[in-house]
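The other protein chains are all here in position, but one chain of the complex has been omitted.
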Amino acid sequence: MSRRLSRAARREFKRRTPPGASPGLVVADPTAPPPQVSVMAYGQNTLVEEANPTLARIAELQKAHPVVWIHVAGLGDAKLIRDLGEHFHLHPLALEDVVHVHQRPKLEPYAEQLFIVARMVTLADAIRSEQMALFLGEGYVLTFVEDPGDVFDPVRQRIRSASGKIHARPAAYLSYALLDAVIDAHFPVLEELGERLEVLEDMIVLQPEPTTIAKIHDIKREMRVMRREMWPLREVCGRLSREQLDGIDDDVRLFYRDCYDHTVQIIDLIETYRELGADLTDLFLSSQSNRLNEIMKVLTFIATLFMPLSFIVGIYGMNFNTELPGNMPELNIPYAYVGVWVVMIVVTLSMLWFFYRQGWIGRKARIGLK
Amino acid sequence: MSRRLSRAARREFKRRTPPGASPGLVVADPTAPPPQVSVMAYGQNTLVEEANPTLARIAELQKAHPVVWIHVAGLGDAKLIRDLGEHFHLHPLALEDVVHVHQRPKLEPYAEQLFIVARMVTLADAIRSEQMALFLGEGYVLTFVEDPGDVFDPVRQRIRSASGKIHARPAAYLSYALLDAVIDAHFPVLEELGERLEVLEDMIVLQPEPTTIAKIHDIKREMRVMRREMWPLREVCGRLSREQLDGIDDDVRLFYRDCYDHTVQIIDLIETYRELGADLTDLFLSSQSNRLNEIMKVLTFIATLFMPLSFIVGIYGMNFNTELPGNMPELNIPYAYVGVWVVMIVVTLSMLWFFYRQGWIGRKARIGLK
Amino acid sequence: MSRRLSRAARREFKRRTPPGASPGLVVADPTAPPPQVSVMAYGQNTLVEEANPTLARIAELQKAHPVVWIHVAGLGDAKLIRDLGEHFHLHPLALEDVVHVHQRPKLEPYAEQLFIVARMVTLADAIRSEQMALFLGEGYVLTFVEDPGDVFDPVRQRIRSASGKIHARPAAYLSYALLDAVIDAHFPVLEELGERLEVLEDMIVLQPEPTTIAKIHDIKREMRVMRREMWPLREVCGRLSREQLDGIDDDVRLFYRDCYDHTVQIIDLIETYRELGADLTDLFLSSQSNRLNEIMKVLTFIATLFMPLSFIVGIYGMNFNTELPGNMPELNIPYAYVGVWVVMIVVTLSMLWFFYRQGWIGRKARIGLK
Amino acid sequence: MSRRLSRAARREFKRRTPPGASPGLVVADPTAPPPQVSVMAYGQNTLVEEANPTLARIAELQKAHPVVWIHVAGLGDAKLIRDLGEHFHLHPLALEDVVHVHQRPKLEPYAEQLFIVARMVTLADAIRSEQMALFLGEGYVLTFVEDPGDVFDPVRQRIRSASGKIHARPAAYLSYALLDAVIDAHFPVLEELGERLEVLEDMIVLQPEPTTIAKIHDIKREMRVMRREMWPLREVCGRLSREQLDGIDDDVRLFYRDCYDHTVQIIDLIETYRELGADLTDLFLSSQSNRLNEIMKVLTFIATLFMPLSFIVGIYGMNFNTELPGNMPELNIPYAYVGVWVVMIVVTLSMLWFFYRQGWIGRKARIGLK
Partner (left out) sequence: MSRRLSRAARREFKRRTPPGASPGLVVADPTAPPPQVSVMAYGQNTLVEEANPTLARIAELQKAHPVVWIHVAGLGDAKLIRDLGEHFHLHPLALEDVVHVHQRPKLEPYAEQLFIVARMVTLADAIRSEQMALFLGEGYVLTFVEDPGDVFDPVRQRIRSASGKIHARPAAYLSYALLDAVIDAHFPVLEELGERLEVLEDMIVLQPEPTTIAKIHDIKREMRVMRREMWPLREVCGRLSREQLDGIDDDVRLFYRDCYDHTVQIIDLIETYRELGADLTDLFLSSQSNRLNEIMKVLTFIATLFMPLSFIVGIYGMNFNTELPGNMPELNIPYAYVGVWVVMIVVTLSMLWFFYRQGWIGRKARIGLK
């Protein structure tokens, strides 16, 4: 999973326009999926939901309903985006940011709209990060995401169910609900990463493996990516909850304060996990160094026991002419062989006693950090 | 202990509402204990203490006494919480925060109340961290904690004892006394952690064990959790002591300044312990690396002594035909065996002298960091 | 490549004027290439492009066209620079900064011009960093770079193509277009560095080599150089997009906000790569320490297997006189040799069982971090 | 020394009042020494110095002299402190801080006094850190320290010597002189610690020992304690030199600016020493790892020389029946033994040449970092 996210993260910085190109140019990525447009229009008692409407139909819906939400999934059609841009009078620089899916989260007030960029994290079989661009204008919300499949289904349900309070509220409240869904979608991902860190922690304490460090590295990498997008998103929510922006009244601002709280919580979590990751790296290195100590103890133990013994038996393997005086007379003494064994046992016991005093044996063997 | 706290800390981030759900929804955690409500109402000369009062009884007490403190322990009953919320006109977003026990400490002024969230640390047989939510309104304080058992008993005693000055003071003073109790309850926990660090420090210096690093890791983890909740709590106390908030007069603000001082002291302590933890990790790694050096010295010592000797005795174990000229004539020299011993003793002494010059032997053996 | 950049980076700090010299002195570097001057003058419907114009010709073009861009590539001719300085009334301190190519990016408003210094990164066969100085005055832009060859060709194309909107805009827009080209030229360089880090990451995980760390070190070094120049450049763009500066109207300021966004994105990327570099260093050290563990396991395995066996065969190599009682009677027992083999096989199997229990063998061999 | 300071530092956080106790409670530590009160009263031409005066006598002196300094050494008598508090109208919260000797340095303006808390470091046979509380009121200064023995003797001398300018100045100047003495007393302690670090640095470079790291650790610990108290003290002095506080006129404020400078210098020194401590840890670890390399070189050197030689002599110790063809005919060749020696010498020289090429021998042996 991590590989995929991080490669996606890296790919995001491939720009489609060359350095020095004219600004405001909308060039669609040829590999991007074709757009699927859906529209939901609603008011106190009305609800219309359509797919792939024409611009004329959108204009009609705008007249008939207090809030219209146009959602574009897929950025493969530059003409459609330009047409929408013209219809809603979007600024060329903002439109360029919609198709350049490498933006940091940001909030830019233009004359007729608020332009918000955030990043949406989804957890299907792998973590995917994609750009969400949102325009909040008079009576409409316009959202662009990179691919079909998003985190907005609960919001759609709340619109469809008549009971929800969302019907009575302005477009700004819808923009809050959508941004909140994007932000809250980080929680399950973080819980997943947290659980993995927990598993790794147990692994390091119980049975460290060489691959553990690479797994920690992968999680750290995803944390970095998340943090990089969360800090500016926090700034965006902070401004939305503090500043007097057109189209956002005091009541919605209170809800944005809740959004801001959530971003702060997420950043807290990320920072905590990052520190935990750093600590686990230390713990792993320490466990590796501990293993080395254990290995070296085994080697030293073996060598220290057997080298003196090998020396002793080597002595009596010498071929001195024992018939001459002073040349290994012990070879011709009865039971000398037994004596040699006694000597070797004494040497061995001395060695064991030395190791015991050093604390290498005698307590139960500790391997790893158990 | 640490495992439990940290798992609690992690669990705290499990949200009960799915991402994108309608805000202000109060959904009780099915595993939460059922609530126990207690009420203390008092004034200059009056004191009433009751358990599980009805809302009507609470209203009655509010009329009869200047200060009413309603304490709810256990969040297992969503209806009760919603009823209390209705009775005291609490904001839905605040009520949602009461049951979502994963909040950062925060202070939010609403129209009729101040809403304060803090985290309460208790040290029974293990450190437990739970959320405390406090509403300060006109003439009442309303507190919610996750479980029965809290740190408020000294405050209850002060209310019960007629001598305390608390009777003459407004509800804001009670809110101070409760928050102060929550904050001061961190001191014994920190003292406990500090003492453990001290024990670990002595262990590292005197007799490092592989598990030491895991213990330091656990303490660092708890420090991280505490720090994450203490920084925003400091901010809360700072605002309470500085800002002109409804219901808090200058006199109580002075007491809140004292609260603020305590949070700063706690953060100082946490930061000091965190740095100490980092230092101890370094110290431990250094002691491990020192042990490795000691082990390798033993191995090298043994190998360097016995390898040359084994070589020498190996030479005279060769089976050259000594009757031919130039083939090991020394085997047939009287006392040659003694000569070999002399050679071997000289070699051994040279080796020992080499080690002495290297500083490996001759001073008293230093094992570990002693 | 990295060596070259970093040496260039270091060389940049060689000052040509001695400490204490009179300020505002324009002393050309004798090794600098001779200047090539080119001029582009354009308006709504006009375009003139010339090489090496005289000052009189420049004055003429200034009268005839709304925007004149004089570009000087090469700083080897102090007189030319002083002449241009006199013609455009440039401040001596600014002129000094033009030839001292060791400036940090900065923005300095003078009476008649804005003076901007940035650093231009080009990626031919190696990364090159050179200083770009830009004066924005009434109706003209004056740029100085160190060498022929720059990142401005796309801007030149946009001027030459009649369709571009650049013709209708003031000199301030040209200054934006040039600065934007300089900033955007960092993206391909960063992508290149990012890809190298990715390659190194795979190398560390799959097959770490001793040179890997030096390569990471080189990339970190270039990141440091880039970061040092990007932070002040961000500041420059921030001021250009916020402050009310002479000659920059609201419309162009909006474009400078885009520039600012790009610098923030670049800094984000640099910081991410820097953290990645630090992480890779950790990962590499861990892989090295893991390799050491593997090597030591092999050594310990071999020594532990063969030392006891060598001891056993050593015993039966002793030359005790077996005719005396108690002296190695086993040498004279039939099939004793087979018995010794049985003992040795049992010892070997015990050792292998010990290693299996230690987890050193029995699972597939893991070498490195695979 | 360090152990004592750090344990004192830790003890300082033992609170004598339980969490949740009523604020403003003055509870004397039963182990604290009994107080010794001394008073100095002076004016332009007058000087009275007394020990253990009554409150009435103090009131008398206050009337007769422009400045009265009451100094209380020892906090073992709660009644005396409460009496003084009543006499000078001290706030209960401030009095509580006097006996709770775990305060951070702080400055608190009350209605009738300025309340300053600082920490006094004395260097007798060990570093001792104790709390100094100072009240500056109209015409008097009241100081509380934990034990007899303080850093104020030079100030007392200046008061006693008629020549000093202190007689002509107000009580605020006395408060400056006392605080300045407390701050300046840190310099000799820091010089002492700096000299120890210097000694340790030389030790690491010339002859590292396992205990070195523990000594660095101890100094770092004391630095941490000092830093924790110095940062808020800097803040206190900054406020005293900047803010318009009652009782401190412009002239004295200028002297407090000097105090502020000194705290900044001390913090600079502490930070420098802290960084030096971190660097020395790195240097020590590197020297340890270098020693390991040296040890391993010796082992590898020995093993590489003798293992091949032992193998060769082992070959000729085999007992093949040399009367059969092809079975070790060399054993029966004259001077074959000499030939074996030649072979062994050649092998040894090859090994030495290999080590020489590796750079392990041939230059003078480098042990440690010399």
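When the chains are written out, they are named A, B, C and D in that same order, and each has its own residue count from 1.
We take it that contacts are C-beta pairs under 8 Å (C-beta built on N, C-alpha and C of every residue); 3 or more make two chains touch, one makes a residue touch a chain.
These figures come from a predicted structure and were not determined experimentally.
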{"item": "Which displayed chains the hidden chain touches across the whole complex", "value": "C, D"}
{"item": "Residue touching the undisplayed chain, where the options are D:A32, D:L55 or D:M328", "value": "D:M328"}
{"item": "Residue among C:R57, C:R82, C:R224 or C:R257 that touches the chain left out of view", "value": "C:R224"}
{"item": "Contact residue for the chain not shown (choose from D:A32, D:A94, D:V205 or D:L245)", "value": "D:V205"}
{"item": "Contacting the left-out chain in the complete assembly, out of D:E49, D:E243 or D:D258", "value": "D:D258"}
{"item": "Contact set of chain C toward the excluded chain (per top definition)", "value": "10, 13-15, 18-23, 93, 102-104, 106, 108, 207, 209-211, 213-214, 217, 220-221, 224-225, 228, 281, 284-285, 288-289, 291-292, 295-296, 298-299, 302-303, 305-307, 309-310, 313-314, 316-319, 322, 328, 331-338, 340, 367"}
{"item": "Residue ranges of chain D at the interface with the undisplayed chain", "value": "151-155, 158, 164-166, 177, 180-181, 184-185, 187-188, 190-191, 194, 198, 205, 254-255, 257-258, 261, 264-265, 268-269, 271-272, 275-276, 279, 282-283, 285-287, 289-290, 292-293, 296-297, 299-300, 303-304, 307-308, 310-311, 314-315, 317-321, 324-328, 358-359, 366, 368-370"}
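Just so we're on the same page, only the chains that are shown with their structure count from here on.
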{"item": "Turn needed to bring chain A onto chain C - CA fit, degrees, nearest 5", "value": "70"}
{"item": "Fraction-based call for chain D against chain B, same above half, different below", "value": "different"}
{"item": "Whole-Å gap between the CA centroids of chain C and chain D", "value": "41"}
{"item": "Centre-to-centre distance between chain D and chain B (centres being mean Cα positions), rounded to whole Å", "value": "25"}
{"item": "Overlap residues in chain A, where contacts from two or more other chains coincide", "value": "285, 289, 292, 296, 299, 303, 307, 310, 314, 317-319, 328"}
{"item": "Chain pairs that touch, as defined at the top of this document", "value": "A-B, A-C, B-D"}
